[in-house]
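Excluded from the complex is one protein chain; the other protein chains are retained at their positions.
A, B and C label the chains in the order they appear, each numbered from 1.
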Amino acid sequence: MSAFAQQLIYGTSYGMNLAVAAAGLALLFGVYRVINLAHGQLIMFGGYIAYVVTTGLGLHFFVGFAAAMVAMGVAGVILEISVFRILQRRPATDQLLASLGVYMMIGILALRIWGDFEARPINMPGEEGAILLGEDIRIDFARIVTIAITIAVFAVLYFVVYRTHLGRTMRATAQGPETATLMGIRKREVAALVFFIAGALGGAAGAMLGGLFNVRPDMGFQPLLMALIIIIFGGMGSLIGAIIAGLVLGILYNLTVFYVGSKLGDLVPFAVLLIILMVRPQGLFGLPGRRA
Amino acid sequence: MRGSVKKAFVGAAVAAGLAVGGSAAQAEDVFKFGGVFTLSGPASFLGLFEEAAVRLAVEQFMKGDCIVEAIPAQPCEGGGLKIGDKKIPIEWKAYDDVSEDKKSIDAVTRLVEQDGARAIWGPRMNSAVLSAASILDPQSIISICAICSSPAMTVGRKWGHDITDTGVIEKHAISKFISESPERLKEHGIDPKIFEGRKKTGFIGRNELYTVHGSIGWEEGLKQWGGKYSYSDADKVLFPQGTTDFAPFVAKLAEQKPDIVMMDSYIVPDMLAIMKEMKKQGLDFETGKIVLLGNDVLMLQFLVDLAKKEGINMSSGYVWGWQEHNPAQDPATLARVEKYVKIYNEKYGSTEVGNSSPFDRGAYDAAIWFLYGVQAAGTITDNAAIVKAWRSLKINGLRGPENQFFVRPDTGEVTGQLMATEYIIGVKDDKVFYTGINYRDDLFFGPYVYGDKLPK
Amino acid sequence: MDPILEIRDLSKRFGGVEAVKAVSFDVPRGSLVGLIGPNGAGKTTFVNLVSKHESPDTGSVLLDKRPIHRLPSFKVARAGLARTYQKNRLFFEESVSENIRTAMIWGGAAKHQDLSYPGLKGKEEERTAELMEFFALTAQRDALPSGLSHLHRRRAEVAQALALAPKLLMLDEPFAGFSREEAFDLIDHLKVCQKGGLTMLLIDHNMEVMLEVCEYLFVMHHGALLASGTSAEVRANPEVINVYLGAET
Partner (left out) sequence: MIESLLPTRSARAIVGWSIVAAILVLLWVLVDNNYYLRLLISAGIAMIGVIPFGLLMGHMGYMAMGQGGFIGVGAYVVGCLTVQRFEIDIWAALPIAIMVVGALAYAFSFALFRLRGYHFSIGTLALGQLLYLAFDSWEWATGGPHGTSGIPRPAIGEFVFATNSRFLIIVSVFVFLAGFTSWWLARGHVGRALNAIRQDEDLAGARGLDVLRYKQLIFTFAAVWAGLAGGLYGSMQISIDPSSFTIWGSFQYVIYVIIGGAGTLLGPVIGVIFITVLDQLIADVGVWNQMILGALIVITVLFFRGGLWGGIRMLWALALKNRSADRSAVSTQAGAAE
């Protein structure tokens, strides 16, 4: 029983990480119906930025965290200007493939700069300590920190989306180009801002994942795969959906590894996804009646 | 007629793009040597330094600047391979397989058919090795790998050469070490209490063939040396490539309540993450709750330093692994290694290849050894003669003296598998040290090392 | 009365919203009836339920005594129930004539012997030509939908729906974006079809035209059927005036 509780705790922390990794993707998908595969590499590169600032320059973790967010936000804007703006009226497949090309390029770039033989650790606050519940349930401070960061990130995101002018314009854009035009929204500025926020969320996820363990060139792949599932699973562009789907996936992943088989971590999440999609094609929190 | 049509056609239509490599030409005056390495993708760190080391060996052979000299009578003079009275230049060509089987075989075929290579370094992934064998063996092309752990490289093959120990052999050595008598341990200054009363062993590694073999070798070895420890291959914990959170995997390992853990990974970031998580989850090798065992990468000084920075103390006396030799024991070897490391680091240290490690040294040794083998055979066209000459040649390389190929005890046949000495080492005061315990002949057994048939 | 369409207790719920609440009514054969209601009354959802673009939660739909609420949408279409859409929908890469022909191929040949409106008899080419002539689209036969005016696009859409040779045609907001003249032009065409035996259910929120055109009207409000009757009855119904006319005028 305590092993089960322990897995729930690990799963929660992992799920929170995945939720942040998915949040940027979900935002882009919600507002522009764009799936940016390169987001996985923004997560990875964000991790490296945090590493350079934190371990390389010896600054505090949160400075590295902020640097990763800003740098990846800028990277997101560059992507928007150089790729997605040109492709905005093209089929979804074109956007997907172009972002796959970018994925490959960023991957090689990181590999050639940092290599993949050495570990790149990031020092995170609270790495050593833990809260012990009973005899054998422990909650690491580092995991508490990541959960806290996640909640803070989502709180800010919620505020931005639902309480600010920018959020209103974003939601209007999501309603469709006509609504946006009606409201007199200047598309380019909004697009740049949305891509900035999405990229920054990727950077945040990278810094957090890197902080828990360390940074490596292939660290963006698994979160990307899980994030793709989360945005569908959680419903289109729904923030609360992303958190809940992230938690469900994270916990399922951990329980599968622990109880079913270590090689089969993906098995249950993917199978559950397939089943859920069959029953509720619009996802857990998708708007009913609206078809993708 | 047909030839000219063909040339015109190939030149114009398909090959316009393809024929960049040039055509297979006169095999008589150049020794063509090719390689397939993983230079990008998930396993690229293995390919980058291996390719760099082999390239360095070829360059030095051409310049007459070899660090390792295998045959005093035929020194490395420069200008190429000394065959009879002639000097035959060596041409080195390497391709990237991007971690894909299909591209590996594309590259092997290209090297053989297009570039006219007579010997090929790599590939290293299992199914690629098997596929490559079906292309190379019928044409008697020598294939070599210095960091393959796949038995497919040598088992049942006339032309395959694996110039490293495999994951299986490593596990045999370590399992033998922990099964040693208290007297033998004491003799080498190791407190036998470290292993006293320990029974259950656990196994964790990345989900790939190397680890799968390693687990089988671990089970085999523990049984072979008296069965004091319990382990079943079914209990191995394998995490997928690209894992970012190791908690559930370490938890699964901890659930087995092991006294000893074999961490069979060579991916430094993974290893550090696992060690960190093991400490957190009570699999503590710092206090001696468990004994941590690992392979050669675990016993790299730079890893011990990195771990220390991360707050992991490996010098508790409960962490053991092995390395291939101890240069400090032998001044001649030490001098060679120092010279080599200087040259290598100057050439590659600032690039993505990185600084020298025992692995590129192994690849460098192997390459020099092979080139001497060709020279000793006195031919560049007769591969049977080359293999025969090479396999009977011993080398005093960077990995220590008297490296040689393994001779099957039952048939007396010389195989393509390197017979290296396994030196057990540990960590003391944040420095790796050699225990003085080493193994050689008695390690080799079982189908994974010299069996005639690969296990299914 | 001989009903061609019988709707019983049709309901649909989306999350917490009950979009259609236990709607029941009959459509008499050969009639031209209207379904009106303010925006958001659930009219389009109702059409989607009948044409099986959405599955109803409860309730049944009988077309010519035959239950169709369990059939997939294409079988509903083949059973003789065609519909058009609020937002103009045609195959945007096909020419007008191809769009019409397509529906003929999939809908099966004209098999309703009792019907006799344009485009029912003859081979595919003849039927297509007749329909295009009827809707004055002959000049646009090779044009793509994107190259048509709104009026022509709407006509092409109705022609495409008629190419199925339906017994019942549901038109979802057919007059949206039309001037009064254009609307009555379309109605004239539809009345020709009605004489040929076609039953029609018009869905619109444009009260003025609907009250003028339809023989009988159903009023929907908040997903439920509020009232029904002839134009005069509906016009005089205080509830309808309250929720609908009051809001508009």
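The rule is simple: a residue touches a chain if its C-beta (ideal position, glycine included) is under 8 Å from a C-beta of that chain, and two chains touch if they have at least 3 such contacts.
Just so it is clear, the model here is predicted, and its values are computed rather than measured.
Taking every chain of the complex into account, the omitted one touches A, B, C. Although one chain is not drawn, the whole complex shows that of A:57, A:104, A:133 or A:240 it is A:104 that touches it.
Which of B:56, B:107, B:247 or B:395 touches the hidden chain is settled by the complete complex: it is B:107.
Screening C:148, C:164, C:193 or C:217 against the full complex identifies C:164 as the residue touching the chain left out.
Touch with the hidden chain on the side of subunit C covers residues 51, 53, 72-74, 77-78, 82-83, 85, 89-94, 102-103, 105-108, 160-161, 163-164. By the touch rule set out above, subunit A reaches the unshown chain at residues 29, 33, 35, 83, 86-87, 90-94, 96-98, 100-105, 107-109, 112, 225, 228-229, 232, 261, 263-264, 266-267, 270-271, 273-274, 277-278, 281, 283, 291-292.
Annotation for subunit B: contacts to the undisplayed chain at residues 5-6, 9-10, 13-15, 17-18, 20-21, 39-41, 48, 95-96, 98-103, 105-107, 109-110, 112-114, 125-127, 130-131, 134-135, 152, 207-209, 212, 352, 454-456.
Methods note: only the chains that are shown with their structure count from here on.
Among the remaining chains, B is positioned farthest from subunit C, on the basis of C-alpha centroids.
Think of the whole protein's Cα atoms as having one middle point; the chain whose own Cα middle lies nearest to it is A. Centre-to-centre separation between subunit A and subunit C, using Cα means, comes to 46 Å. Distance from the subunit A centre to the subunit B centre is 37 Å, each centre being the mean of its Cα atoms. Residue ranges on subunit A touching subunit B, taken from their complex, read 3, 6-7, 10-11, 13-14, 17, 108, 111-113, 115-121, 127-128, 130, 136, 138, 140, 209, 212-216, 218-219, 221-223, 253-254, 257-258, 262-263, 265-266. On the subunit B side of its complex with subunit A, the touching residues are 40, 42, 44-45, 48-49, 207, 236-249, 251-252, 255, 268-269, 271-273, 276-277, 280-282, 302, 306, 309-311, 352-354.
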